[in-house]
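A single protein chain has been omitted; all remaining protein chains appear in their positions.
What follows is chain A.
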Amino acid sequence: MSTQFEIQGLKSSIEGKEILKGIDLKIKGGEVHAIMGPNGTGKSTLASALMGHPKYEVTDGSVTLNGEDVLEMAVDERARAGLFLAMQYPSEITGVTNADFLRSAINARRGEGNEISLIKFVRQMEGKMKELEMNPEFMHRYLNEGFSGGEKKRNEILQMMLLEPKLVILDEIDSGLDIDALRIVAEGVNAMRSEDRGFLIITHYQRLLNYITPDFVHVMMQGRIVKSGGPELAQRLEAEGYDWVKEELGIVDETVGQA
């Protein structure tokens, strides 16, 4: 069955302040959706709420992945169900090597008694790291500790590649990347595009979309998706900014939170 991801009327608050004011979005396997919008309109909140960050309270709406209620699941269950969020600010964890972490994550998905063999795992990890032009020594470095911004982002993509999720959310994966790293990250994402995998790409800039061509582009403002279109919408936003959208829809500036 091809992946079906559906968000209906999703509302979310942080510390009592409503950030998401009703999001509707359907993503099918094989599709790439981009969400764009000015800073502080709730884009990253959407990503965190979908993943289940404890700080974000979902107050209304539903989210399903292949018919399963995502909001009922704990964070780790969401991941095992096939959700993956490449984070804007990945945590650094001392003492846990990248390899140990990834093997734990893969095995968590495979379940007890079905653990991946060490040799197979190492071979896979080395292969993917090569594709992402990562230094092999990062395998045994502590998770994200001392990584540059770009290295952290590559490491997020590495995790995505090894965990083979059904629905991938990329939260500002392009921020802090130079043009080479951007190309490598985009190639990694493109290599993962397939009929049974959907993508939700959150970005502030159109730049990333030169490398990853979306099927749908959505504009988010004030906690809602206010406009949807094809790749040409992203190009117009890049060229003309967001003011014309506001004008067209009669939106008065008011930020709802931090991106």
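Heads up, the rule we're going with is that a residue touches a chain if its C-beta (ideal position, glycine included) is under 8 Å from a C-beta of that chain, and two chains touch if they have at least 3 such contacts; residues count from 1.
Heads up, the rule we're going with is that contacts and distances are computed from a predicted model.
Peer 1: Given the choices "Branched-chain amino acid transport system permease protein LivM", "Fe-S cluster assembly protein SufD", "Lactate utilization protein B" or "Penicillin-binding protein transpeptidase domain-containing protein", state the protein name listed in UniProt for the chain not shown.
Peer 2: The missing chain's protein name, per its UniProt entry, is "Fe-S cluster assembly protein SufD".
Peer 1: Out of A:58, A:71 or A:96, point to the residue that touches the absent chain in the complete complex.
Peer 2: Answer from the full complex: A:96 touches the omitted chain.
Peer 1: Looking at the whole complex, which of A:109, A:141, A:193 or A:246 touches the chain that is not displayed?
Peer 2: Reading the full complex, the residue touching the unseen chain is A:109.
Peer 1: Check each of A:80, A:141, A:193 or A:246 against the chain that is not shown and name the one that touches it.
Peer 2: In the full complex, the listed residue that touches the missing chain is A:80.
Peer 1: Among A:53, A:141, A:193 or A:236, which residue is in contact with the omitted chain in the full complex?
Peer 2: Checking each option in A:53, A:141, A:193 or A:236, the one touching the absent chain turns out to be A:53.
Peer 1: Extract the touching residues of chain A with respect to the undisplayed chain.
Peer 2: Counting over the whole complex, chain A touches the hidden chain at residues 51-54, 74-76, 78-80, 84-85, 87, 90-91, 93-96, 100-102, 104-105, 108-109, 142, 159, 163.
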